[in-house]
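In this view, the complex is presented without one of its protein chains, the others remaining in place.
Right after this comes subunit A.
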Amino acid sequence: MKPPPFVYHGPATLGEALDVLAEAGPGGKVLAGGQSLIPLLNMRLAAPAHIVDVNRVPGLEGIEAGPPGVRVGALARHAAVERSPGAAAAQPLLRQALRLVAHPVIRNRGTVVGSLVHADPAAEMPAVLALLGGSVRLASRGGEREVPAAEFFTGPMESALRPGELALSAFFPALPPRSGTAFHEVARRHGDYAVAGVAAAVTLDEDLRVAAARVACVSVGPVPVVLDVTAACGPRPAASIKWEAVAEAVRDRIDPEGDIHATADYRRHLAGVLAARALRDAASAARGEES
């Protein structure tokens, strides 16, 4: 259980980091928090020729929160984003989801952007970005590009990040007024990856009817599965909606696979139960009630 040999690079500036990544090409891998990468190295599931450690690059740890949303830098640790009052105010779903990411000690080191680039379909952060319609900013020696969440996650553990690129930051948009969010998941043990999980966002109109309702499901597909369930809610006051019936629409539209952790049927069942809970809590939060 030791990492395979690699050439270590510890660039001191962003320019230097991008130069090294450009030269390393497909053999280069960025190290930020390392809480997903180093287990893969220790178990020799990955053997990159070059590790580009960006921990010394200045200016990447920022958390900028404002009315449009929250921009999280490549070195912002899970714990820092979780504790940020500004981030919680601008986009409450971040803190709701971060509390479910591994354990506090892992969150001290792991980064939000790293979780996105790792693109584990069982992870919380990709689902949050996908549900909110956020984006990831990628930099290379040639320039920068902003990739929307819908195009960023391309498969299990696969993202749109190209060789030579560094994920600089991610943007989590705020929701309109009268919106609420929630995240529920079931894991075999506290802190494990979820067997299934659902993030929900509900926006109400001025008469407190559902104007928009969406969920993002984890562990039920190769990438986070985002479903719009507004139509299933109907033009009814949020307080009188039967969320279990709306959850049926989620069950019908997902196609989970079975594995050693759970059968496909069990995952489908769980996703429905969790969708009902998450939607109900999100609607309560949208009405300004504590869930």
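In this section, a contact is a pair of C-beta atoms (placed from the backbone, for glycine too) under 8 Å apart; a residue touches a chain by one contact, two chains touch by 3 or more; residues count from 1.
In this text, contacts and distances are computed from a predicted model.
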Candidate names "Multiple sugar transport system substrate-binding protein", "Carbon-monoxide dehydrogenase small subunit", "ABC transporter permease" or "Insulinase family protein"; UniProt protein name, chain not shown: "Carbon-monoxide dehydrogenase small subunit"
Residue among A:T13, A:N42 or A:T154 that touches the chain left out of view: A:N42
Which residue of A:G86, A:P104 or A:G142 touches the chain not shown here: A:P104
Among A:P11, A:G34, A:G134 or A:G197, residue touching the chain not depicted: A:G34
Interface with the unshown chain - residue positions in subunit A: 1-8, 10, 31, 34-35, 38-39, 41-43, 51, 53, 55, 79, 102-106, 108-109, 190-191
